[in-house]
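Removed: one protein chain of the complex. Kept in place: all other protein chains.
The first chain written gets the first letter, and so on, giving A and B; residue counts start at 1 in each chain.
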Amino acid sequence: MDGLILQILNGLDKGSAYALIALGLTLIFGTLGVVNFAHGALFMIGAFCAVTISKILNISYEVVDPNQTDFLGNPLKVKTPYVESWFGPEMGASIIDWSVPLAILLTIPVMMLIGLIMERGLIKHFYSREHADQILVTFGLAIVLQEIIKYYFGANPIQTPPPEALQGVANIGAAFGMDLPYPIWRIVYFCFSLGIIGAVFAFLQFTTFGMVVRAGMADRETVGLLGINIDRRFTIMFAIAAAVAGLAGVMYAPINPPNYHMGMDFLVLSFVVVVVGGMGSLPGAVLAGFMLGILESFASTTWATTTLPGINQIIIYLVAIIVLLTRPRGLMGRKGVMEE
Amino acid sequence: MLGLNNKDTKLLIAVAVLTLLAPFILNPFPADSAMAQFNAGYPDLMQRFVIFGIFAIGFNILFGLTGYLSFGHAAFLGIGSYAAVWIFKLFTYNVVPAIALAVIMAGLFSVIIGYVSLRRSGIYFSILTLAFAQMSFALAYSVLSNPKFNLTNGETGLQVYADDIQMFHREGLPDLPHLFGLSMRSTYNLDIGAWSFSFNAGYYLCAIVLMLVFYLSIRIFRSPFGLMLRAIKSNQTRMSYTGLNPRPHTLAAFVISGMYAGLAGGLMAAMDPLAGAERMQWTASGEVVLMTILGGTGTLIGPVLGAGFIKYFENIFSKINDSILHEWFAFLPDGLENFMVFIVHPFVGKGWHLTLGILFMLVVIFLPGGLVEGGQRIAKWIKNRGKAEDSGATTEPAE
Partner (left out) sequence: MGILEVKDVGKRFGGLQALGDVNLSVKENSVHAIIGPNGAGKSTLLNCLVGKLIPDTGSVMFDGQSVLGRSPHEINQMGISRVFQTPEIFGDLSVMENMMIPCFAKRDGSFRMRAIENTMREKDVVEKAEAMLVDMNMADKRHMNAASMSRGDKRRLEIGMCLAQEPRLLLLDEPTAGMARADTNNTIDLLKQISDERDITIAIIEHDMHVVFSLAERITVLAQGTPLVEDNPENIKGHPKVREAYLGETAA
């Protein structure tokens, strides 16, 4: 029983990431009708926002401390981050320690700006072109973004630890008399994801803006005929989707040290998630994200991998193929969305 | 000639001449000169031109004619390579059975993958092929390389070891892939003055195969089957309501292009007897898409041009480093020189992929018809300019 629950929990963090990326993909696809192959790159850029912030906060100046010497007897050079000298050592140290959550503040505007530039500068010219062209141009963009990151940050994964207080493992089952050791940061990530998903749904459900967007997703032409400028709203929606991907990435950095190709890795799986959930269905994307995350976690158990070696690496694709063949619209897909 | 009309015959002859004389054409600069870095007449590079040309020709039969965008064709290339290496390991270094099995295995897999993927069209099809390709990659990279059952040798890649069976290997035959005794690595070097040209057996095998499959692709393009494939791209509704079943048509196109990919994979293994999983990754599939589009989707010669273009510039760009850049910009004042090197640096050497990505975007945005369309536009422009000057002088107002 404990083991079962633990596997479900283990799937939640990856599942959250899938769900958030798939949510953005679905929003973009549903509103703009564009298949965005660069969405994984946005996730990756989000993760590198965390790296950037922690690098910036660690920018230091050196002073020679005559009171201290190194083992050769020379005066020791002491590096002090500017942040520490501005806010005092303790405050500064904790700011550096909390760099990943702080990076959220940077990620939101940066990602929205990137999203805005992408949509206005590139995607908008592809609304009327074939889906194949949309796939190709965003695929090209994904390569470009990924290579730029590689150029500035190198090819190796960069360790980005969570704040000290959120490191380590907690036994979250203690209250129920179960033994469920689980890393604290993953709990944080899961709750954070739920928060974002909730916020996106609330935004769509309870604001006028969201209502228009939902109506546009259902029937773009009719909403356009009502004289509502949906294009501008869709641009903003693209920026929001980019921000969601970025936020998914920034908080994921401590779980999986960011590297330049993580975007592509997640993109393929997120597409599978979207297709399994049903193209154009937001709840479907979230549901399928968590489901496939958990499924992957179960397939990664020692029992599964010894019985069927490597099953953890192909399970998602297998499920996707089976779902697509038996339920072509996906789990929660609507009729008439992207059908021939 | 050969059942082709004049225009196609000319095209075929042009391709034949270009491939057969490639060792000359691609080595226009003397071996010791500074420009020698732009030479491309090395056997392994020429082999890559031709092999990727074959791959792209096949891909174009599917994508160019039917419009179905597959993101999984690299899987078939990989399957072809593995099949060929297994022939080397178990039976013989002769490349004929190896290439034959490569084509057959790729064909079998493409029947299965195609049958499933083609039940959907549009983006669903692209994503399904993508999923299959990633699955094949995972299978090759780890699943099928466990101690109990090692089919692919995982990360290391499948290669021939000294203790392999090689049932039909005899004394006297080369210990490398060969064609009935002619080693694929055997190269004849011709030195004329300062120039040096290499004629490599492997390259010529690939070149002959390229000519054959190029000829086959012309025939397919001009056949009723090719017409049906174009009809599918144009209007599937009309297609069904004209009593034609689109699915076997697309499946046949998919399998043919899969077999082309397998052929390319088999040749790749025949030139260098090893097969690795990275060949199957979806970025590799993306590369063949790019070659086809860059050259000109749906045109006969486009994919060959695209493949050559990309592989050539990949080679050149990867070789350029900072010291070469400094040489280039040496004529500029110091500050400007450093600035130019700083600007260009991200795009060369290891930055080739960045250039490739930008190129990809530019082509899709501004030149969806690729190099072929670009060439046509230029030709038209020159023609029109000539005409405009003529007519401007003689007949002004006709109305």
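Everything that follows uses one rule, which is that a contact is a pair of C-beta atoms (placed from the backbone, for glycine too) under 8 Å apart; a residue touches a chain by one contact, two chains touch by 3 or more.
From a predicted model like this one, the values you see are computed outputs, not experimental measurements.
Enquirer: Relative to the complete complex, which of the depicted chains are touched by the chain excluded from display?
Expert: B
Enquirer: For the chain left off this view, which of B:Asn189, B:Thr242 or B:Gln376 is in contact with it?
Expert: Of these options, the touching residue for the absent chain is B:Thr242.
Enquirer: Check each of B:Pro30, B:Pro174, B:Gly226 or B:Gly375 against the chain that is not shown and name the one that touches it.
Expert: Of all options in B:Pro30, B:Pro174, B:Gly226 or B:Gly375, contact with the hidden chain holds for B:Gly226.
Enquirer: Give the residue, chosen from B:Leu179, B:Ala252 or B:Leu356, that touches the chain omitted from the document.
Expert: Per the contact definition at the top, the residue touching the missing chain is B:Ala252.
Enquirer: Quickly run down the residues of chain B that touch the omitted chain.
Expert: Where chain B meets the chain not shown: residues 3-5, 219-220, 222-228, 230-231, 233-235, 237-246, 248-249, 252, 256.
Everything below uses one rule, namely that only the chains that are shown with their structure count from here on.
Enquirer: Distance between chain A and chain B based on Cα centroids, please, to the nearest Å.
Expert: Chain centres of chain A and chain B, defined by C-alpha means, are spaced 35 Å apart.
Enquirer: Given the complex with chain A, which residues does chain B contribute to the contact?
Expert: Per the touch definition, chain B meets chain A at residues 67, 69, 116, 119-124, 126-128, 130-132, 134-135, 138-139, 141-144, 146, 148, 236, 282-283, 286, 289, 293, 346, 351, 353-354, 356-361, 364-365, 368.
Enquirer: Which residues of chain A touch chain B in their complex?
Expert: Within the complex, chain A contacts chain B at residues 35, 122, 125, 130-133, 135-137, 139-144, 146-148, 151, 264, 268, 271-272, 275, 279, 309-311, 313-314, 317-318, 320-321, 324-325, 328, 338, 340.
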